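Yeah, one chain of the complex is gone here, protein chain that is, but the others are all in their spots.
First chain written, first letter: the chains are A and B, and each begins at residue 1.
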Amino acid sequence: MDISLSNVEYRYQAGTPFERLAIQDVTIDIPSGTYLALIGHTGSGKSTVLQHLNALLQPTLGSVKIGDREVKANEKNKNLRAIRQRVGIVFQFPEHQLFEETVEKDIIFGPMNFGVSENAAKERARVALKQVGLGEEILEKSPFDLSGGQMRRIAIAGVLAMNPDVIVLDEPTAGLDPRGRKEIMDMFYNLHKERNLSTILVTHSMEDAARYADQIVIMQQGRVAKRGTPEEIFSAPEDLVQMGLDVPEVVRFQLKLEEKTGLNLGKIYLSIDELTAAVTKRLGGGVRT
Amino acid sequence: MKKSVVSLKDVSFQYDSEEQYALKSVTFDVYEGEWLAIVGHNGSGKSTTAKLLNGLQFPSEGEISVCGLQLNEETVWDVRKRLGMVFQNPDNQFVGTTVQDDVAFGLENMGIPREEMVERVQDALKKVKMDQFLYQEPHHLSGGQKQRVAIAGVLALRPSIIILDEATSMLDPRGREEVLETVRTLKNEKSLTVISITHDLDEAAKADRIIVMNRGEVYREGTPEEIFSMDEELVKLGLDIPFSVKMSKAFRQQGFQLSKHFLTEEELVTELWTSHSRM
Partner (left out) sequence: MMEKMIFGRYVPAESVMHRMDPRAKLIIIFLFVCIIFLANNWFTYALIGIYTFIMLGMSRVPFKFLFGGLKPILWLVLFTFLLQLFFTKEGALVWSWGPVKIYEEGIRMGLFISLRFFFLILMTSLLTLTTTPIEITDGLETLLNPLKKVKFPVHEMALMMSISLRFIPTLMQETDKIMKAQIARGVEFASGPVKERIKAVIPLLIPLFVSSFKRAEELAVAMEARGYRGGEGRTKYRQLSWRMVDTLQLVALALLTVLLILLRA
């Protein structure tokens, strides 16, 4: 399912003395099957953009097209549920949304709200649980007796069980340890590959953006500052630095190396293996013993 | 001779509700003026260790002493004056309604006279560069700013040891850098001892010493270089390897003969450069 934002503006508490402009003139196309990373500082407007992706917010100017539906400014929109079923959002610290007595009930909550029968929802819960790497023995437990990492996975399973066409991830690995982080990110990447699931990742991590995304959008002060493939974005690292953003470690290393040695590798490498291979080729490494 | 300011001897701990020990005969020392990183995956016992050091829990077996004081229910309040703690969630440790009130909270508890409090609050906030925000309310501050206020709250009590209990894990990269930079400066300025409980390996790489915890036990103890030469073993423990070590490894696999695993990118670049130019 394609999503596109055109000239979206959003003001919080519009028409009151507390009015605050959050984003303006935001135009982003997300064709079906894209893995898009949305990057920016806290306060750059990326979470506001995120909430437009399934009509949690209605733009104060411009419009958002989600599949065949269009949400426009100043228009009453009915039955937004249909949109929300197709675009699942995993919010930051999603374990905070758990509330049911058992893990199973919590996972089927979403699907059942969207009219899936109980049996079908339970079946989906089993599938989703497997996807997030947990066993079925957990289904009857209370989500509140689980570890933080397990709760996070349950909450994610609750969104996956809605069988969305698009999944939006807001810092899904915040607070996890390195192993948990890698497992979760790899899981979403596999889902994206296997099901051709459109994925939108809101993140601070340039590493994740470089590793997983095929499109990157950089937000700054409520506007889209840059957009392109990871190669394009990271080929101009000075722009990122100017915006106060990090560059991926590999890129940073390559820049340091090039500066120190006067070597010019000709292009930006985004993985350690590619970079070392390129450097080796140039320096004729491996011959020195 | 290094002076030990904190020492744990055969410390074990078990939570009431659980069968397994959260800590099993843990023994280590923390030396004056060092930055000690305690790393381990979630549930490895590293946070329990922090709670025990501050007397928020008492060990089931073994002994802990802080600055020469045997830690028990009588000495716990004195220990807390010497050892300040910054917790993980920036919101859930902000007690005051404004920045200055929050910093003053610990001082009020100690019964410090008001004139002295005013001075200490100002002084502490200046050290964390938050002195422009005296009257600010917490919900108008970023996570990194709140953590800096928490650090000021600790500093105002003039402790000799500061414990960061995953204090940066909920922050964005900018906030994380702000907080670490602040602590680093403080440590250098006034021989503060820092115990940082973390799973950020890049942060740990900059520590003086690292303790790796696993399943409630001290798994390994050593300098960052020693610890990161464990390599795949760390990954098996649910941890990661710092970027520069990964890079060193990759170059070795390409056939470069490097003298060691490098902990900073600069060192690695220099080594590559010199080996290249010597060819």
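Please note the rule applied: a residue touches a chain if its C-beta (ideal position, glycine included) is under 8 Å from a C-beta of that chain, and two chains touch if they have at least 3 such contacts.
Predicted, not measured: the structure shown is a model, and the values here were computed from it.
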Residue of B:39, B:52, B:107 or B:211 touching the missing chain in the full complex: B:107
Residue of A:10, A:109, A:188 or A:212 touching the missing chain in the full complex: A:109
Omitted-chain contact residue, chosen from A:46, A:84 or A:122: A:84
Residues of chain A in contact with the chain not shown: 13, 16, 18, 51, 54, 56, 81, 84-85, 88-89, 91, 94, 96-99, 109-110, 113-114, 144, 158-159, 162
Residues of chain B (touch criterion as defined above) contacting the omitted chain: 54, 56, 77, 80-81, 84-85, 87, 89, 91-98, 100-101, 104-114, 117-118, 121, 137-139, 153-154, 157
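Here is the rule we use: only the chains that are shown with their structure count from here on.
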Separation of chain A from chain B, taking each centre as the mean of its C-alpha atoms, in whole Å: 30
Residues of chain A that touch chain B when the two form their complex: 41-42, 147-149, 174-180, 182, 204-205, 244, 246, 249-250, 252-253, 256-257, 260-261, 272-273, 275-277, 279-280, 283-289
Partner chain A, residues of chain B touching it in the complex: 41-43, 88, 142-143, 169-170, 172-175, 199, 201, 235, 238-240, 243-244, 246-247, 250-251, 253-257, 265-266, 268-270, 272-273, 275-276, 279
